[in-house]
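See structure below.
With one protein chain held back, the other chains of the complex are shown just where they sit.
When the chains are written out, they are named A and B in that same order, and each has its own residue count from 1.
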Amino acid sequence: MNAVGLIGFAFVGAAKAIEERYDVFGVTVVGVMTALGGGTTRDLLLNRVPNSLQSPGEVGLSLLGVTAAVVFVHYLDDGHQHPVVLTADAIGLAAFSTTGALLAHQAGLPVFAVVALATVNAAGGGAISDLLLGRTPFILREDFYASCAVIGGLTFWALAQMDVTVGLASTGCALAVLAARGLGLGREWSLPTVQVRERHDTR
Amino acid sequence: MNAVGLIGFAFVGAAKAIEERYDVFGVTVVGVMTALGGGTTRDLLLNRVPNSLQSPGEVGLSLLGVTAAVVFVHYLDDGHQHPVVLTADAIGLAAFSTTGALLAHQAGLPVFAVVALATVNAAGGGAISDLLLGRTPFILREDFYASCAVIGGLTFWALAQMDVTVGLASTGCALAVLAARGLGLGREWSLPTVQVRERHDTR
Partner (left out) sequence: MNAVGLIGFAFVGAAKAIEERYDVFGVTVVGVMTALGGGTTRDLLLNRVPNSLQSPGEVGLSLLGVTAAVVFVHYLDDGHQHPVVLTADAIGLAAFSTTGALLAHQAGLPVFAVVALATVNAAGGGAISDLLLGRTPFILREDFYASCAVIGGLTFWALAQMDVTVGLASTGCALAVLAARGLGLGREWSLPTVQVRERHDTR
């Protein structure tokens, strides 16, 4: 799952940088940052040397995703909305949320940290690459995306409170993220803004 | 003071995100980052696991500030300019500057680090949330705001050089920040730009 996620995230990031007409170096950096930025930020917060600097495998998979974006961008109009890409992205969202929640749990941190690190690990790379592209992070503005990682983190924490094994809590977290993302995409969910809430209030 | 500051900072951040029509998740993230982002950056620079990940109390106070912004934004036109909010924000500025200066001093770091960590702790959260909102950090562009933290850090360092107790240096720092911010707000101080200086020069 992790491998699919790295390729998927790097593809999405590189495709956005190609759209913005970044040069080959920029496309590579944004793609790799989308794939590895969330995990790197998680490791900084956990006060460890980032795993991404030590695992050539993860870097290789990210570069594979960037290459795929460069090759396929000629054949696809809106590459990052293709079902294969959306699926790979959702798998990455689930895998990275689970890793973040698991490492926070193993570090003995409380519920906020489990949820925060699940979210940072899953959505941090996308947020960083949006900033690098001069966009406001899409996860804050629209869509039911980072919320899936929040749901996953809460699921992990709730299962861990029930004294299930770490493996079971991880599986539950990954499934919760996949289910939330699948439902969210299928039904075009998005979170309300405060203005929407206000309109409902005053009706 | 810390509690008031966390609520005040979260309120200001959330109010800005509501203005920008971010969704409920985005408003929460920006509000919490405004309150906790400065301290988190400070802990990263001091090479520690961020305190914010380990203290449910601080998270709870931040969420309280976000909730207050969501509730009161209907009743106030320009909520983050309300005297109560400005006061809470100034108290946070003083409390966070003091914490940053104190921790840098206790880590045995020199004067630049004392000033830098006071400033990062106090103004870093606001700068991060401005970036997340797609704005350039307001602290760099106008207003007599981060300069108060610089003054506080210098005050702490000067007092510590005179071998006073840490408690006294902290009190002096907090009072210096409050005085500078109060004067700055009252007299609408702002720092000159280089262009302004240039006009004076050539007159």
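Just so we're on the same page, contacts are C-beta pairs under 8 Å (C-beta built on N, C-alpha and C of every residue); 3 or more make two chains touch, one makes a residue touch a chain.
Computed from a predicted structure; not experimentally measured.
Novice: Among B:34, B:62, B:97 or B:147, single out the residue that touches the unshown chain.
Specialist: Final answer for the missing-chain contact: B:147.
Novice: In the full complex, which of B:106, B:136 or B:161 touches the chain missing from this view?
Specialist: Selected residue, touching the omitted chain: B:136.
Novice: Name, in rising order, the residues on subunit B that touch the hidden chain in the full complex.
Specialist: Interface residues of subunit B facing the absent chain: 44-47, 104, 107, 109-113, 116-117, 127, 131, 135-137, 139-142, 146-147, 150, 190-195, 197-198, 201.
Novice: Footprint of the hidden chain on subunit A, which residues?
Specialist: Touch set of subunit A with respect to the missing chain: 17-18, 20-27, 29-30, 40, 44, 47-50, 53-54, 56, 59, 70, 73-74, 131-134.
One rule holds in what follows: only the chains that are shown with their structure count from here on.
Novice: Roughly how big is the turn, in degrees to the nearest 5, that lines up subunit A with subunit B by CA atoms?
Specialist: So the angle, rounded to a multiple of 5, is 120 degrees.
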